[in-house]
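Starting off with a structure, shown below.
All protein chains but one are shown at their positions in the complex.
Let's turn to chain A:
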Amino acid sequence: MAPEIATVELTFSPLPVHVRTARLVATAVARRGGVEETLLDEVRLAVGEACSRAVEAHQQQCPAEPVRVALRDGADRFQVVVSDRVPNDDPAGTARGELAELAELNGDLNLGFAVIAGLADDVDISSTPSGVEITMSWPAKKD
């Protein structure tokens, strides 16, 4: 029998204030899913980084569209997928034009991706015609 995968999905308006909510939910689901306490800080930070990037992209391109986060509690991995709806966006690109306030805060350094890559156990970033998807996962232990 295939292992049961429980998924919690979260959608939120692309506002910086909601990134904190996404972090809190991700951390709670990760804890419940068996991710070790020592890794929860990494989950919290990496999910926050991915959501911040998506919020920035949406504010520039499609502020009415929500950011989506899927938290998947699998047999031996806890997986997070953060999806935006900005088609063919360069995920590592710098902000354009006058709507670059968030990127300006980041100093055009793209530190967010460095942090995600340094924290997540496994990372995949894909840019598709419908948007960018950042998939991250960490080991989880089941009792």
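Rule of thumb we're sticking to: contacts are C-beta pairs under 8 Å (C-beta built on N, C-alpha and C of every residue); 3 or more make two chains touch, one makes a residue touch a chain; residues count from 1.
The working rule: contacts and distances are computed from a predicted model.
Matching "glycine dehydrogenase (aminomethyl-transferring)", "Imidazolonepropionase", "Anti-sigma factor antagonist" or "Branched-chain amino acid ABC transporter permease" against the UniProt entry of the left-out chain gives the name "Anti-sigma factor antagonist". Although one chain is not drawn, the whole complex shows that of A:V8, A:L45 or A:C62 it is A:L45 that touches it. In the full complex, the hidden chain is touched by chain A at residues 16-17, 19-20, 41, 44-45, 48-49, 52, 55-56, 102, 105-107, 109, 111-112, 114-115, 118-119.
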